[in-house]
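Here's the structure, in structure tokens; my notes come after.
One protein chain omitted, others in place.
As written, the chains take the letters A and B, and residue 1 is the first residue of each chain.
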Amino acid sequence: MSKIDEIINGVLAGNRRKIAKAITIAESSPEEAKNLIASIYPHTGKAQIIGLTGPGGAGKSTLIEKMVREYRRRGKTVGVIAVDPTSPFTGGAFLGDRIRMQELSTDEGVFIRSMATRNNPGGIAKATKDAVKILDAAGKDVIIVETVGAGQSEVEIIKVAQTIIVIHAPGLGDEIQAIKAGIMEIADIFVVNKADRENADKAVMDIQAMLQLDNKEKPWTPPIIKTVALTGEGVPKLIEKIEEHWQFLKKELLHKRSLEKAEAELIEAIKEKVTSSIIEKLKREKRFEKVLQQIVEREIDPASAAEKLLNQELE
Amino acid sequence: MQSGKKIRVLIAKPGLDSHDRGAKIVARALRDAGMEVIYTGLRQTPEQIVETALQEDVDVIGLSILSGAHLALFPRIMELLRQKGLTDVLVFAGGIIPEEDIPELKKIGIKEVFGPGTPTEMIIKYVLENMQKRT
Partner (left out) sequence: MFDKQKIEEIAKERQRWEKTTLPNWIKHCPERKKEFQNHSGMVIKGLYTPEDIKDMDYMRDLGFPGEYPFTRGLHATMYRGRLWTMRMFAGYGTAEDTNKRFKYLLSEGETGLSTAFDYPTIMGYDSDHPMARGEVGVCGVAISSLQDMEILFDSIPLDRVTTSMTINGPAPILLAMYVAVGDKQGVPREKLGGTTQNDNLKEFFAQKLCIFPPKPSLKLSVDVIEYCARYLPKWNPISISGYHIREAGATAVQELAFTIYDGIAYVEETLKRGLKVDDFAPRLSFFFASHNDFFEEIAKFRAARRLWARIMKERFHAKNPRSMWMRMHVQTSGCTLTAQQPLNNIVRTTIQALAAVLGGTQSLHTNSFDEALCLPTEESVRVALRTQQIIAYESGAANTVDPLAGSYYVEALTNEMEEKVMEYIQKIDDMGGVIPAIEKGFFQKEIAESAYRYQKEIEEKKRTLVGVNEYAIEGEKCPVKLLRVDPSVEKKQMERLQKLKRERDNRKVEEALEKLHYAAEKDENLMPIIIEAVKAYATLGEITEGLRKVYGEYKELIII
């Protein structure tokens, strides 16, 4: 058996070491990853995938720890993917989210993986989607993805998860603005964490006010759940709401969402394939460098140059 | 080394002591050298450390200890790594570790022991050289 087949079989059998190796492949070796994902794809689609986003300091990791415990109590296996930013200057990253979940690390029913964005925009890593598929194929019942948490435009998560939780906490100052600006629309459930603090009710009211501004008719109104992640208060209720949303999706929208997700992924895959093959060809024919020179010399602007090259290419 | 492969390092603190200044400085230096660094936080059991290394598929583990319990804890960590098949992970240690204990630690598979005052540059160089050797 080849190495990659061994890994594929291992993933499908739920072997933890092989799951870990598979995620590394997804992160680092695009060619191998393609084969890997192609082989496991038929075995995916069973897991319930939850995305968790919100500003730093809101308590995402602590909440996840409590959510996992609650799912475990309910007999479900859980995968967690926690994403942290890569430094654009050094390429290094400090992956610190799992510290809050370390006690779960020895539970056989839980698999936690930290990922660096490797400069992928949108709050998750490029390989996060594949990592989710790997955990899905490995038989995890629930998969939770924690985004970077820088606050803005972390909307990539909708391409990965079915239920999106946007978390906020009182006392974070202007971060509510960030929620308004970027991630408001994607929320299926709002969580106001640290609900034992003075200003918790104000945070709830802020979110309610925002929701009311948006008066479009919607089949699902995002509920606002108060939690205290430190003690686990409110977490069972949150899980209930996630379940409700899941049932709602199944009845109403799951197929539509799946189609949308599939469409987004297909478009992206085509884009990537087309782009890389065209660029490769241009480079091979030395046309790429030539135009680069022209751009630097200000003989032509980048957009026009691209158009010129592509016109020749697509004719 | 494959172009897309980043070095993943686990900095772990077994034992009950809380002297994490060194561990954090090393974690930061390795990150600034372009590596992906996972830090376990304080007071990890051998089981937690090894499970973390496994799930995170790290290439390197750095163990930091200053409480004097290394001879009680390191053998257990190395044994668990072996049991779980993580024999290809490079393990080094740092902290307050007496010279006379080093042969014993090397015998159980700890590749290097860095004493107090080791420049972070040296640790970075050590990790990079050893990772290069592998491919």
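Keep in mind that, in the parts below, contacts are C-beta pairs under 8 Å (C-beta built on N, C-alpha and C of every residue); 3 or more make two chains touch, one makes a residue touch a chain.
Everything numeric in this text was worked out from a predicted model, so none of it was measured.
Undergrad: Identify the visible chains that the left-out chain touches across the whole complex.
TA: Looking at the complete complex, the unshown chain comes into contact with A, B.
Undergrad: Among the options A:208, A:231 or A:247, which residue touches the chain absent from this view?
TA: A:231
Undergrad: For the chain that got dropped from the picture, name the residues of subunit B it touches.
TA: 15-18, 20-21, 24-25, 27-28, 31, 39, 41-43, 45, 67-69, 71-73, 96-100, 115-117, 119-121
Undergrad: In the complete complex, the non-displayed chain touches which residues of subunit A?
TA: These residues touch the chain not displayed: 57, 62, 94, 96, 99-100, 171, 230-231.
The working rule: only the chains that are shown with their structure count from here on.
Undergrad: What's the distance between the Cα centroids of subunit A and subunit B, rounded to whole Å?
TA: Their C-alpha centroids are separated by 29 Å.
Undergrad: Would you pull the subunit A residues touching subunit B in the complex into a rising list?
TA: Touch list, subunit A to subunit B: 16-17, 19-21, 23-24, 27-30, 86-87, 90-96, 98-99, 102-103, 105-106, 111-114, 116, 118.
Undergrad: For the complex, give me every residue of subunit B touching subunit A.
TA: Going by the criterion above, the answer is residues 2, 4-6, 8, 27-28, 30-41, 44-45, 47-48, 51-52, 54-57, 84-86.
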